[in-house]
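One structure is given below, encoded as structure tokens.
Missing here is one protein chain; the remaining ones are kept as they sit in the complex.
Our next item is subunit A:
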Amino acid sequence: MALGVAGPDAAATPQVSGSTSDSGADLELVRVTKAFGSFLAVDDLTLTIPSGSFFALLGPSGCGKTTTLRMVAGLEQPSSGSISIGGTDVTDRKAYQRPVNTVFQSYALFPHLTVLENVAFGLRRKHVPDAVARAGEGLDLVELRHLADRKPAQLSGGQQQRVALARALVNNPAVLLLDEPLGALDLKLRRQMQVELKRIQIEVGLTFVHVTHDQEEAMTMADTVAVMNAGRIEQMGSPAELYELPRTAFVANFLGQSNLLPGTVREVRDGWVGVDVAGTRVVVPQARAVSQDGSVLVGVRPEKVLLLPASEDLPDDANVIGPGIVSDVSFTGVSTQYQVEVPGLGTFGVFAQNLAGGASAAVGDRVRLAWAPGFTFGLDGADDASDGVDLA
């Protein structure tokens, strides 16, 4: 191809389907709804989390993540719907009767017990014979054995977080729930703990359900991410699937950034959807278009877009927008971010990898924007193009 960019087929091919296996200890939520008064905190949620996976529930603050987790833990009763673990319906079981443990956002360590006794608490309640020895092993896993005799108040935030993790892990639950476990840590410690958590999950092989509002955290850690918004799952899939092929404007904006252009479908032919975007023809692979008639949103990720001088010849098979004027250039070292004002379409974002040793366009330059049609995705025209932008 003249543009020198490969189509999306070369990358992990996006597929839109909740990839679920049928193994024994899956966590299943079926049509779960939770109402607080007339407000629906969780709205008709259906979800299957395969056993042994690292699952992230990602969404902005207040979207119902904690409520969902609390219903799985048995700390909140669903208004309707059912929850089952490994095929057993646990909807009506009390928290202490469920094979589930939680790492609370506030840690909720028992202040009157030592670190070791905190970790042994669940084991003792289950009458495990060697509770203290097992608790010690749990502390080894998080490298805190040397602090076993301290009280929680004598630990730093990061240490408390790891005690909370050990306290939940030692019980070997069918599902481990983590409610923004890293939220209270500073950035550096958070990045380290992300790696640590992932290592521990692989080591113990338990199902982790990790709630977070940090999209980078969800993407780096999870096998499967469910993006939640206003009590509903917007989209679910592997991080690459979600990123490469968002199915709603909310996902496109909340998970990374997107350029979303309103347009009207003109034709559907040979597996392609032709869309009129402010007088310019843009094509979208039919398989990547949510809606194939009427008004639609055409989207492309900023790093897929190339900046070209307005005069340069372009191949016929590329999607091209412009010309526009470069309004902002910010050089970050590994890449350069451009903002391009396109008359009639608004601001377009472009990320260019720093291959040439510096920025290739300056503020005020007239440029055109081009990308391989295979990277384009099509969304429902009824979506708000800025949905989720401020929340990310």
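Here is the rule we go by: a residue touches a chain if its C-beta (ideal position, glycine included) is under 8 Å from a C-beta of that chain, and two chains touch if they have at least 3 such contacts; residues count from 1.
Convention: contacts and distances are computed from a predicted model.
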Message = Given that one chain of this complex has been left out, which of "ABC transporter permease", "Carbon monoxide dehydrogenase small chain", "Fe-S-cluster-containing hydrogenase component 2" or "Cytochrome c domain-containing protein" is its protein name according to UniProt?
response = "ABC transporter permease"
Message = Among A:Thr46, A:Gln77 or A:Ser106, which one touches the chain that has been omitted from the display?
response = A:Ser106
Key: Among A:Val30, A:Leu75, A:Val268 or A:Ala287, residue touching the chain not depicted   = A:Leu75
Message = For the chain not shown, which residue from A:Ser51, A:Asn171 or A:Thr224 touches it across the whole complex?
response = A:Asn171
Message = Just to verify: which one of A:Pro50, A:Gly122, A:Gly138 or A:Gly299 makes contact with the chain not shown?
response = A:Gly122
Sole residue of A:Glu196, A:Asp276, A:Glu341 or A:Asp380 that reaches the chain not shown, by the stated touch rule = A:Glu196
Task = Extract the touching residues of subunit A with respect to the undisplayed chain.
result = 73-75, 94-96, 100-102, 104, 106, 108-112, 121-122, 125-126, 143, 156, 158-159, 167-168, 171, 188-189, 192-193, 196
